[in-house]
Structure formats: structure tokens, C-alpha cells
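Other chains of the complex are left out, but the ones given are in their true place.
As written, the chains take the letters A and B, and residue 1 is the first residue of each chain.
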Amino acid sequence: MTLKTKEEYFESIRRLDLPVYIMGEKVKNVDHPIIWPSINSVGVTYDLAQDPQYEDLATATSHLTGKKINRFTHIHQSIEDLRKKIKLLRLMGQKTASCFQRCAGLDCMNSLSAATYEIDAEFKTEYYQRFLNFLKIIQEEDLVCDAAMTDPKGDRSLPPSQQKDPDLYLHIVKRDGKGIVVRGCKAHQTGAVNSHWVAVMPTTAMKDADKDYAVAFVTPANTKGITYVYGRQSCDTRKMEGGSIDVGNFNFGGQEAYIIFDDVFVPWENVLMCGENKYAGRLVEIFANYHRTSYGGCKIGVADVLIGATSLFTKYNGTDKASHVKDKLVEMVHLAETCYSCALSAQTEGNRHSSGGYLVHGLLANVCKLNITRFPAEISRLSQDLAGAVVGTTPSEKDMAIPGKIGELLKKYLRGADISWEEKVRCIRLIENITMGTGAVAFFTESIHGAGSPQAQRVMISRYSNLDAKQNLARDIAGIKKETDKK
Amino acid sequence: MTLKTKEEYFESIRRLDLPVYIMGEKVKNVDHPIIWPSINSVGVTYDLAQDPQYEDLATATSHLTGKKINRFTHIHQSIEDLRKKIKLLRLMGQKTASCFQRCAGLDCMNSLSAATYEIDAEFKTEYYQRFLNFLKIIQEEDLVCDAAMTDPKGDRSLPPSQQKDPDLYLHIVKRDGKGIVVRGCKAHQTGAVNSHWVAVMPTTAMKDADKDYAVAFVTPANTKGITYVYGRQSCDTRKMEGGSIDVGNFNFGGQEAYIIFDDVFVPWENVLMCGENKYAGRLVEIFANYHRTSYGGCKIGVADVLIGATSLFTKYNGTDKASHVKDKLVEMVHLAETCYSCALSAQTEGNRHSSGGYLVHGLLANVCKLNITRFPAEISRLSQDLAGAVVGTTPSEKDMAIPGKIGELLKKYLRGADISWEEKVRCIRLIENITMGTGAVAFFTESIHGAGSPQAQRVMISRYSNLDAKQNLARDIAGIKKETDKK
């Protein structure tokens, strides 16, 4: 059976018994209240695949086996596949109001599929077949794969091999007949502690001097030598308070971790790039393009929830008929749909790769993400504009239980227009969560930096923008002879 | 032969002998230097259809006759048709750096196709067949149809029937067995004086009291009672100066005119709506949606030229390597491609109409146009930023011919980095043309108001935005029970 149930997934993650530290302590199990919501978010990817209503989006047909698989393990075989991916991501964002983490692995696997094929074509290596072997396991067992790309980088003005400490980028420290040993760290890993496998890729283009850093491989998440240190999020400990209101989003959340690779052995069968530094940048580019469009799905799903919460709150306040309120909601929708449109068109303008998979459109992918680095922040600002000061001043749910008159008075004063305090406060806390709480790590910080910083997108837009062709258009209109003005 | 050559088109327009006034005088023929560039722009739509390189975009297969026709006369039969339309419009923008005017008629014909079909379905009328008869003529003879929608409106706080002067919206003044007589005016008509036919539609939704204003029809452009008064554009008279430089774009341009209908008779066979006021708003909506996405094609084509000219100018100035220059060009490309993405996704998310044609996605169409009301203006500002003060201060091409030393010195001082004065000034004038000259009427004013004002888009986004569904998403995440908070 290629589709796991959510419960099977939960159990399989528990069984991995990953070594995870959180706030200085080793966690006993992943049911830890700060970790659990992120596992639960991934769980929704399993739920949707079981739900006939969402089957078309949430499942696909494997090009390897012809079986029905979870779309999160699929290599896109058509433009329509690409388009459905974006719609699935938006749906997931709507259902979780969080980063649900499984898309990075999806984008990574599609990138490895194309890049290993290209490396083999040039270097007569056998990475592509190794990749397919790995992919088959993922598809057959419906597994989650983490995509580990970003290194700590140290001094960013220097390349990997010139850092004072050679480990600031992950690299090969040993090669032998059985495989390689790697050392380093991958920072800010989304979905590290809820994945079965980790796929490691280089973080940037590499020159010849950096060959040892041009390494890609897959490895089980509980491989010896791998340790996870959980990153803090704004408001993370609210999840440990026990209530269901102040936490804002009590079911779902994202997670980020540092993955430390302390001399980890990887057998050759799992190695997918090993010194072919020419393809380090190429792999990064393919992955970045895919992933930059993913945000035009998932973040817009979250935006849908935030717009819904904001709109609901104006109803609670009795301001929903005011023209400026309606106008700001229009603006929020407009900004969200602009991002979504960019994501969609990057798919529909995509093209077939020689390996049979489909790539997204490079220029439009970067345009999509650059909008994501701007518009969710503005949507959040508009949300707080409409929600009001309560987002920063509302007492705790525990205050509502103050014995005697004070608790009663507080509830009375927190009431809205024909609405009890609880609905109003739940709505406030959700807005707080997405705009400045744990959800903001996904909706604000990750919208800016996920899949590369804004400047990375600008660099790529510049490369893709083909100014020469545009200059020729201008010459034709203006009557400028090209030979004259050429330098 | 269903594809006219450009020359045949020119001749056919000359033969119409339309009654046109320009700056107080009746024009002798359409070769008038202010009018000609707009006819020449339409001419490019004929050229492209003859060019094998562009055949796929510029022609289509008629669903009526199965013949190869100009895409500007085609009823879209697939999502792919919709997508090709946008690409064709961008190409046309790149080739003309102007409004090329023929897309309004295309969008109008597609709208009439769907709306007449709907009216017939409800009222058992025969408008759809009449429309098809008309369409066949257009397709067979490869004709241009002007889309006349906007009335003068007078006091906009009042509906048509309550205006002091009943003619401020075009209306039926007489009905008899042969047809109807209409009176009124259609303002700001793009492409009025280079079309063979005029299609008239209502400009807004109509209530029962406004039934006489709920009228749609087609009529030959030279029908008795129709007069054209040409609108002024910024810098329009530069076209009359005789040079090829100061005019900025000496081959192409747009045109706008007021069309006065002074008791014009329309036979029943050309009447496509006559009092079915319920469908006035519907027809407007279908047309507006199509046309709002058209701008994400044509204006981006013009933006390509402007970006090219700006980038070229920085080369002439020796500033093209400066990081802030490259960054601003990236921003211009980013804004342009964002609009284009919105246009494309409004097509790919479109759907089949019961009449067999394809409609665009309503929400995304309005999102597309709302971006067009903002970003071309910002692209222009960035262009002027990079071009410099010369856009507003460069002497006339005639000054370069000042006899003796002064003319020579002027040329010397206007020279750039390894470039003669002429290339530099041609480039400046093209930038001036698009950002504040005749081209700005299309790239600035029309980007804001064409296919409806920004507020019209906001109203539609509000209608399409389905806040109720978004509120439910928020309720699910926040744990709010719907029955509790419902008013």
C-alpha cells in the first residue's frame, strides 16, 4: 500500500527516535508540545491523500510504478502536475495556517531527479539510477524527505574553502570504497524532525577549489552522527502552557532545526553528487526555482486564513460594513492573489526536462518569490490595522478564569458586537499567531528568506531578464541602428 | 482569402471615408500625420498574421468555418487560445510600443458571443445567431471592429434615466419594424477611426427604469449619423513636425475619439440587446474581465520596449555597470513580469462557457488589471530615474541643424559614452514618448482607466473574494464554532 494513514505516519516518526535537543534538553519523544504541531501539520498531507474530495490534488500516479502515490512524493510529469502542486500547497496552507514542511522535500526530489540526470549525461556517472532507487522507497512507503541545503556560512564574503573553519559549509572529509564521510551543519532546516530521510544538497555554486563541498546525498534521518537542535520561534513556549486559546493555532505549526553532521558515513548508493562542482549551482538553481514558486501556494493558503480571521474580527467589532474596512480586505485579497497568480504562471510556462520531469519557468519563479518577500508582510500589517490594538494587549485566557467579579468583568469587557469573549479572543490570538507569533516565523521570516533571500531572487531575475532582446525592441521602435551604438 | 495584407487593410480603411474632426477641422483622409501611426499600429496585426514566425500566435482556426483567421477575430475555443491571446498582445506591444487598438474589438466579440447566448437562453431571443452572422463577416473579410462602451455619464452619482439630459448615456429613441434608432455618444473610443465596424455595448449595469439604455448592436463604421471627434494626446502635434526623432515613436501610436451617434438607424439584424437590462451588467462584466487581462499582455510589451530603451540609455551614459542601475532594471522587469503572470493565470484558470467559448477567471482578471493601474506608472518613474534630466531638457532635433559652430557644439555636448548624439537623443525621445508623451496616454492614463477605473476592479475583487469561505478556514484553525459567532 503506497499511501500511509496519518496515524501510521505518526507512529513511523516516533519509531525513528531521533536525537533532538530543545531548549537545552534532549527530548524524550516527538510528542513534545512544541514539536507535535509540526508533525501534525505533516499529518494533514496524509489525511488529504485519503480524502476522496481532495484525491485529484493530493495524489498522483507514479511514473516509476504506475501506482497511486502521495503527490508530495511525485516527480511532475506534466504542466498539469505542476499546477496541481501549487493548488495542493494552497489547500495545505488553508488547512494548517502553518508551514507544513513536506514541500521542501518534494521540490528537492524533483531537483535531484533533473540534476542527477544532467550530471550523468556529462560525467557518465550513475547518480540518476541511485536517485530512482531512493525515490522508489519514498513513494512505496509514502515517506517524508527533508531537504537540507543551507549551511551556516560564517563569513559570507568568503567561499567555503576559504573560511577559517573548514566545517562552516558541509563537506566530504573522507572517501573510500564503501562511501563517504561528511562533516558540517545544515541550518534552519524546515521539517527536519518529522522526516524519515534527509536529502543534502550544496547551498550555492562552487568553484574548483570547493570540490569537497560539492556533495549531495540522501540518508535516513536517524543515521549515526546526525543530531538535531530545535530552533526557537516567537511565542514557542505558549504551546507548553496547556490552554487552547492563547496559543492561537493549537493544532498546527512549523519547525526549524539545525542538523549537525558529525562525521556521518554515507554509502555510495546514497551519494548523488560528489565533487562535480559545476553542477552545484545548477542543482541550487533548479531547487530554488521550484521552491520559490511553492511559496506562492502555501503562503497564500495561510493568507486566506489570515484574511478570513481579519474579516471575521471586523464582524465581531461591528466594523465590517465600513468602506475603509472593505477596501483593506480587498487589498489583502489582491496582494495574495497576485502572488498566487505568479506561482501559477511559473508552472504553466514551465517546460519538459530531458529526464522527463517538468521544470518551472525560471524568471517567473523568481518574480513570484520576490513578491512573497513583500506582500505577506503588507497583508499582516493590514490585518493588524483592521484587528486593532487588541492583538498586542489582550489578557491571557487564564485571566478569564480569575475567581469572582474580576473574571466576570473582564469577559464582559472583552465581548464584541453580539459575540462572546471566547470567539473574539480566539480570533485575536490567531491573528497574533500569524502576524507576530509562531506563525510569523513562517508567514513573515520564511516568506522573506525561505528558498533564498530577496537578493538571491534579484540576482536571478537579472540573469533571466534578457535585456539585450529588450534593447533590440527599443532600437527598432526608435530607429537606432545597432551597429552604431554597440560598444 | 480570410487574411488581409496590411496594404489591403490600409486601403479598406481609406475607402470608408469616415467623417473625422481633429483640432477643429474635418480631415481629408486618414493619412493625416496624427492619425496615421494608429492605423499603422493596427497594420502590424495584419503583418504578423502573414509572418510564418508568428503564425501560431497571430492566427487561429475559426470555430465557424474551420478556416485560418486572424486571432483578433477569433472566439477562444480553449485555455490555450486564451493564453496565446495574451502572448500575441505582448508581442504586439513589443512591436509597436503603443496601444494597437484591435484587442478591444476582440474582447468585445468574445463577450457578445457569450452574453447573447445567455440572453437567448432566458428570453428566447435570437441575438446569438445574429452575432454569429456578423462574426462570419468579420472573420471572412478580416475586419477590425471597434468596441464602444463608455458613455459621457454627466453626473456620475445619477443613473442614465435620471440625468438632466437623457442623451448622456446612449439610448434607443425609436423602435419600429425595421430596427431601432439610437442617440448618444461613446467617449474615449480606442481605435474608432481605424475600424470597419463599431460594436456598441452598455457601459454599466442597468435597472428597469433604464431599459432604453440597455442596448447593444453592431454597425458599419461609416453608418449615417456617426461622427468622430479625435481626442488630443500629450505631444500629439509632434507628429506634424516632419522629423523622425522628436516624435519618439515615428511609426506607431494609439488613438482615442468621441463617437457621436446622432439618431443612427440600426436594422434588427444588427441589434444584439434591446431592453434586456438584466444582462447589461453581465455583458459589462464579461467584457471587463477579458479586457482587464488584455492589459497584462499589451502594456507589458510596451514595458519591454521601455525597459530596453532605459537599459540602452544607461549603456550610452556609461552607468550600466552601477549596482543601483542594475537593481532598478531588475525592479522594472519584476513589476512587468508580475503583471504578465497575473494575465496568464487569469487565462489558465479560465473556464468553458455554455456557448463553447472560454471565459477568463474573474477574480484574477481584476487582480491583473489592478496591478496594471500601479506598476506601469512605477516602471515609468524608474525609467526616468535611470534616464536622467535629459528626458525633460533635450533640445529639438532641429537644433542639431543650427548652422555653424552652435549646431556642432550642441551635438558634441549631447554625445554619450562612445555614442553619437543621434542614438542618444532617439533613445531619450522614446523614453519621453512612453513616460510623458503620446505613448503615456496608453502606458499611463490607459493603464489606469482602460477597461474600467481602479475602483471598478476593487469592487469586483470584493465581489469575487468569497470572504465567507475564508472566515470558515479561520474558524477551523482557531476553534471557533460557527453557530456561536453568527449574527
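One rule holds for everything that comes next: contacts are C-beta pairs under 8 Å (C-beta built on N, C-alpha and C of every residue); 3 or more make two chains touch, one makes a residue touch a chain.
Computed from a predicted structure; not experimentally measured.
Chemist: All chains share one sequence and 2 are in place; how many are there in total?
Modeler: Per the structure file, the complete homomer consists of 4 copies.
Heads up, the rule we're going with is that only the chains that are shown with their structure count from here on.
Chemist: Rounded to the nearest 5 degrees, what angle rotates chain A onto chain B on CA?
Modeler: Rotation angle between the two copies comes out at 180 degrees.
Chemist: Determine the centre-to-centre distance between chain A and chain B, using the mean Cα coordinates as centres, and give it in whole Å.
Modeler: Chain A and chain B have C-alpha centres separated by 40 Å.
Chemist: Which residues of chain A touch chain B in their complex?
Modeler: 83, 94-97, 244-245, 248-252, 304-309, 311-312, 315-316, 326-327, 329-330, 333-334, 337-338, 340-342, 344-346, 348-349, 363-364, 367-368, 370-371, 417-420, 422-423, 426-427, 429-430, 458, 461-462, 465, 467, 469-481, 484-485, 487
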